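After this line comes chain A, so read on.
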Amino acid sequence: MNSIRQHVIVGAGTAGISAVEALRKAPSDDSITLISAESDAPYSPTVLPHLLAGRIDERQVALRSADFFDRARCRLMLGRTVTGLDAERRTVSLDDGSRVSFDRLLLAVGSEPLMPKIENPDRVECLSFTRIGDLRTLRTRLKRGSRVAILGAGLIGMELADALAHLPLGIRVLVVEQEKQVLPRTFNETLADEVLELFQNKGVAFALGRRAAALEKTRDGIAVTLSDASAHVVDLVVACVGVRPRIGFLAGSGVAVGRGILADRRMATNLAGIYAAGDAAEGFSADGAAGCHPVLPTAAAQGRVAGANMADRPAGHEGWLPANFFNFFGKVAVSVGDASAGPERESLKRSNGAGHAELFFEGERLVGANFLGVPTDPGSLSMLIKKRVAVKEHRELLLNRPLEASRWLAARAQRGERVK
Partner candidate 1 sequence: MSLQTVPVVRDTLAIDFGACPPGCSECVKACEQHRSVARIATLHLPEVSFHGAITCLQCSEPACRDACPTGAISRDDAGVARLDRGRCVGCGACAIACEWGGISFDFGTIRAAKCDTCDGDPACARACPTDVLRWVESRRLFERFSHPDPFTKGASLCPGCAGELGFRLAFRVIGDDAVVFVGPGCACALANGLGAEATTRLPSAMALMTNIPSLMTGVARRLRQTGKRTRCVAFVGDGATADVGFQPLSGAAERGEPIVYICYDNEGYMNTGVQRSGTTSHGARTMTSPAGPRLKGKGQPAKEVPLMMAFNGAAYVATANIAYPEDFEAKLRRALDVEDGLSYLHLYSPCYVGWESPMDSVLQISRRAVETRMFPMWEADHGKFRITHPVDQARPIEEFTSLIGRFRHLGHDDLKMLAEEAQARYRRIEALCQAMPFNGR
Partner candidate 2 sequence: MNNGAARLLDGNKAAAHAVLLCRPDLVAAYPITPQTPLLEQLYKFKAEGRLVAETVEVEGENSALSAAMGTTVAGGRAFTATSSMGLTFMYDAYLFASGTRVPVVMVIAMREQTAPTTVSCGQQDLMMVKEGGWIQLVCESCQEILDSIIVAYRLAEDPQVQLPVNVCYEGYYLSHLSEAVKVPSQEAVDQFLEPVRANGNQRPVLSTEHPMTYGTFVVGDLYAEYRYKHCQAMQRAAGLLDSLDGAFAGAFGRSYGGALEPYRADDAEFLMVTMGTASGTLKGVVDQLRGEGVAAGLVRIRMFRPFPRRQLAELMRGKRAVGVVDRSVSFGWDAGHLFIDVKAAAQDLERRIPIVSFIGGLAGTDLRHDLLEGAARATLARGRGEPGEEVVWLGLE
C-alpha cells in the first residue's frame, strides 16, 4: 500500500483537475503528471461564451494557479497530445514520439465537436466552438455586422447565440435547429418558447424544425440551404450540433469503448489501473443507465471519484442527473432531472408574467423540474431527485417557494435526521 505510484492524467480540464485534488487529499509520495494537448493554462471550455461576450478575460479563466500545481507536486505537460496507449507496457505515447510511463492512468480528454451531415461541395469553412482555439479563430473572423449561422439550438449553440447577441458589433445571428423548439431535451416546449422569445426580442433569428442541408460559397458569403429549401446567406457558419467523447486515439489500445470510454461507478475502465472521467467517459446516470453526460458537475464528480480510487480510497460515482443552468439576457433558466410529461407522471405548473415553474412527479417523488425567471436551488433539487426522496406531500410548497422548500427538504434528507 505504501509503494510510490506514478499517476498520469491525460486532460487538464475539470475532470483532470478534480482528480488531482482528490489524489492529493491524503498525503502520499505518489507522483502526478498532468498532460494537456493545449498549451494554454488548464481551462474549461465552459468559459468560451463568456470570454466571447467579454464577461471575463483570458487571464482570469485558469482553473488553477501555477502555485497550485507546485503545491500539489503535479508535473504539467502542456501542448502535448497523447496519441496512443500501451496498456501492457503501461505507457502513453505523445505526439513528439516520447512516452510517459504510468502505474495508474486517468483518461480525461473531454469531448470533440460533432460535424453535421451536410452537403458542402465548396468545402466552406464550418467552425466549431468547443476549444479556446475555436474561440480565437471565431474572433478573428468576426467583423462588425457579421452574419453568423449557428447550426444547432442546443446548449452550446444557445450559449454562443447569447454571447454574440451581447457583442456590441451588430452581429446578425441565425440559429438553425431541426427540432421544433430550442434546447430540445433540456426544456419542455412551454419554457423553450419563452426562451425563444427572449432571443427573438434581442434580434436573434431562428429557423426551427429545419435542418441545414447544404453550404455553398456565393459572392456575398455563404449560402446555407435548409431542408425546406430556403436559403440564407451568412458570413460564418458555426456547427454546434453536439459533442462526442474523444476516443479516437484509443483504437487498438484494449480500452473498451462504447459511445465513450466505458467506466464503472468507480470510474475504472476494463483495464486495471486505467480510469476515465468527464466528457470522455461513458459512466452511469443516477438511475443506473449507462451513458455520457458532458457537463461540468459530472466531470468534477467523476474526476473526484477517479482520483480517490487511484489513491486507494474507494469511492463510487452516485450517477449523474441532467441539470442545466442558463442566463439568457438576465433571466435564469434551470432544468433538473427529466422534465418531460409521461403516462405515469403528474405535473404541477405555475406561471405568471415574471416566471414559470413546472414540477414533475412519479409517485411520491420528484423526477424533474423546469424554471424560468424563478429563483431556485438546482443542487438541492438534484439531491431530492437523485436520492429519491418522497416529497410529494410538499409539492405546493415546492412549486410556490422552490428555493426555500428545496433547500429545506434536501437538508432534511441530507442530514438523515429530524430537523426541528
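On the choice of candidates, all candidates are chains of the complex that A comes from, given by their letters.
Going forward, a contact is a pair of C-beta atoms (placed from the backbone, for glycine too) under 8 Å apart; a residue touches a chain by one contact, two chains touch by 3 or more; residues count from 1.
Only a predicted model underlies this, so the values are computations on that prediction, with no experimental measurement involved.
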| item | value |
| --- | --- |
| Touching candidate for chain A, same complex, options 1 or 2 | 1 |
| Residue numbers on chain A that touch candidate 1, as the complex places them | 14, 17-18, 21-22, 24-27, 43-47, 50, 55-56, 60-65, 67-68, 71-72, 295-297, 299-301, 303-304, 308, 311-316, 323-327, 330, 332, 334, 336, 375, 377-380, 382-383, 387, 389, 394, 397, 401, 403-408, 410-420 |
